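Take a look at the structure below.
As you look at this complex, bear in mind that one protein chain is not there, while each of the others sits in place.
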Amino acid sequence: MYAFLFFLIFLLIYTVFAVYAERKISAFIQDRYGPMETGYYGLLQTVADLLKLIQKEDIVPFKADKKLFKPAPVIIFLAVFAGFAVLPLTSDFAGSSAQIGIFYLLAIVSLDVVGILMAGWGSNSKYALWGAMRSVAQIISYEIPLGLMVVCVVMISQTLNLQEITYQQSIWWNQINPEAENYLFGIKALGIETTNVGGILTWNILRSPLMLIGFVIFFISSLAESNRAPFDIPEAESELVGGFHTEYSGFRWALIMLSEYGMMLLVSFLAVILFLGGWNSFLPNIGSVKLAEWTSGEPGTLAGHLWGAFWMISKALFLVAVQMWVRWTYPRLRLDQLMNLSWKYLTPASILLVLLSAVWRLLMI
Amino acid sequence: MEAADDMKGYWRNIRTAVDTLKTGLKVTAKHMKDARTQRTAIVPEADNYFEKQNAIFTVQYPKEKLPVPDHGRYKLHNEIDDCIVCDKCAKVCPVDCIDIIPLRAVEEIGKTSDGTPRRIYAEKFNIDMAKCCFCGLCTTVCPTECLTMTDEYDFSAYDFEEHNVPFANMTPLEILQKKKELEEFNKQKEAAKALKREEVVPEEKAASGAKPKVGAAKPAFKPRVPGAKPKVVGKPQIPAKKEGEEPSGEESQSKPKPVFKPRVPGAKPKVVVKPEMSPGKAAEEESGQEPKSKPKPVVRPKVQPKKQESEESNETSDKAPRPVIKPKVPGAKPKVVVKPKVPTKKVAEEPKEQEAKSKPRPVMKPKVQQKKDEANQSESKTELPKKAARPVIKPKIKPKNTDSDKEE
């Protein structure tokens, strides 16, 4: 319940400032200032925008299929928000510690597609319908490399539980599994044990260096999953007006935007947990200089919570910032290029990585 | 074989993608880094003007402003105390954004800062900045240089009407008073005329009286011209002539001519228009104007609107003046005497000027001669210009009438 409240409030606050950050980053990339008038350095601009949005009339097009049109934003938001249920924010703080955490996450997020379809169809607008179709085609295509990358991590970690996956990348792994051992690059033959060194050396990207490529593939797919540029053809402002949310206004539109930014955060959290060590510090213990211990608290203690939340959130926000950076750098992919990328490049590479990860796993034991 | 090529292309694609994506990220990262500073405003003359600068471009406009040149050609300003209400600016304006109602004074009301005597009040002097096309012609023709373009460029307003900037500073009461004075003055004059019954004399007086003024104005004008060179540059029409004139004027001291010439080019449109008009009409108008020049000058400005001209001319012709007119026409011919002067001056100038300049002039001359009638008339009396202008404006007037009708 606490996790529910925390994530709901955090998501709202995060969205407000993510929109602000997005505008600032885009402005800086384009040699502009961005919002400057409302609040110090324009900090309150999004708050003002939000207030305006909430006051706006909720317009439902006359010809829209109201039974589908009205609940669609709610379903999209629910699907995204449900994903937060299994995220371990710190070593001892998570909504649900379900054993099938990551599996659940993938499944529930795919419900997003249903909401988008409802919105696109219900709007009775060709732009919305096109946007919805593209969105669905894109999300389904990119779910494959995304899912395969998750499979890679699961094969390395031997569990579907997100909390356990995080523990494995931590110096506290022995607390839940006394016999566990981490080796440098996951190669037991090297004989360099890193279980108590921690830091970046035990993150999944270095536990199995293949995951460096895996992380890139996961990141690209996650961009497509959250309909972000350069994979934003479902929204494609220049051709589809607003894509599936063309006909929405006011609060419902705000809900869709909230979901989009929530999705960004969700996939960033997921990437952090799967590849970047979750709530663990990136500083390793070097001999008697226990940097990793100093920058992360014992699980269950207050310090553990604070350090964990700090590392988790700052890593995720960094990834969100990279998503924005990418968005304002690259042009939008055409539909055929998008499909090419997914089916001809990412999917074969992912399948190969699954195979190699299986081999790597053999080196780890 | 093909498959091998395809595979090569496949790997090449991946490499290109990675390279270009990396380059793209580097570019935008650099821009983000440079966004900590703001770009400095550089004048085009600066050496590094074309160098690439990576910093924030945006100026936070109302708080920060980019420097504009002191001689910026933006909002118009009229120094009403220096204005002799000659109406030239209104005539030359291609978009008719200057709206002037002159009110003749009974006597000289003062001097402008360059010494030109002022004889006309501006009952109304409005410049509609919403219509203004910033061509700068009005500032070029302005004889006293009271009309200038300032470096103020932000004159946005909440009400469209606020763009119509009034420069006249007379109160309605003053206007009424002056009008009354003028009426009385005219009555007295009429009475005097009736007594004398010799129209030619006063006319000549008027003409002769006007000429010296014009002459007086010019000396003042000239010294400025060199100082005000921007103006010369601004005159797209006859820069060569002006430059030629200036030296000639200074050297020969034949002041009237240089003054005339600039006007003549300015008046060219009129010349072109006139031939189109039927001679009879023109005669009527001229005749109409002349009578007006004496008794009606008062009437016209009041009625003002160029719109009603043709009617007015009819009315005026209906009225007593017509018989009077004819004698005047001969009276006007003395101006024709002026004509010879003008060409002679030109001739005099031509030698001074370079030969190249002499060529354009022959082209001008025919026009000039036609104009001379007008020009002479117009300059003989400062009021006349308006009348002269009217025939010219006529083609324009018709649309105006409709516009103004609508407005009304």
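Chains: A and B, in written order; residue numbering restarts at 1 for each.
Here, a contact is a pair of C-beta atoms (placed from the backbone, for glycine too) under 8 Å apart; a residue touches a chain by one contact, two chains touch by 3 or more.
One rule holds for everything that comes next: contacts and distances are computed from a predicted model.
Within the choices "Rhamnose ABC transporter substrate-binding protein", "K+/H+ antiporter subunit F", "Biotin-dependent carboxyltransferase family protein" or "NADH-quinone oxidoreductase subunit J", the name that UniProt assigns to the complex's undisplayed chain is "NADH-quinone oxidoreductase subunit J".
Although it is not drawn here, the omitted chain touches the following shown chains in the complete assembly: A.
Note on the undisplayed chain: of the listed residues A:51, A:107, A:289 or A:306, the one touching it is A:107. Per the touch definition above, the residue from A:98, A:291 or A:363 contacting the chain not shown is A:98.
The missing chain, though absent from the display, is touched by one residue of A:14, A:28, A:121 or A:360; that residue is A:121.
The chain not shown here is touched by just one of A:3, A:29 or A:133, and that residue is A:133.
Of the listed positions A:25, A:68, A:217 or A:316, the one in contact with the omitted chain in the full complex is A:68. Panel shows subunit A; residues 67-68, 98-100, 103-104, 106-108, 110-111, 113-114, 117-118, 121, 129, 133, 136, 140, 143, 160 of it touch the chain omitted from the view.
Here is the rule we go by: only the chains that are shown with their structure count from here on.
Centre-to-centre separation of subunit A and subunit B, using mean CA positions: 67 Å.
The touching residues of subunit B, when paired with subunit A in their complex, are 10, 13-14, 21, 24-25, 27-29, 31-32, 34-35, 39, 54-58, 60. Chain contact summary for the complex, subunit A toward subunit B: residues 25, 27-33, 36, 325-326, 328-330, 344-345.
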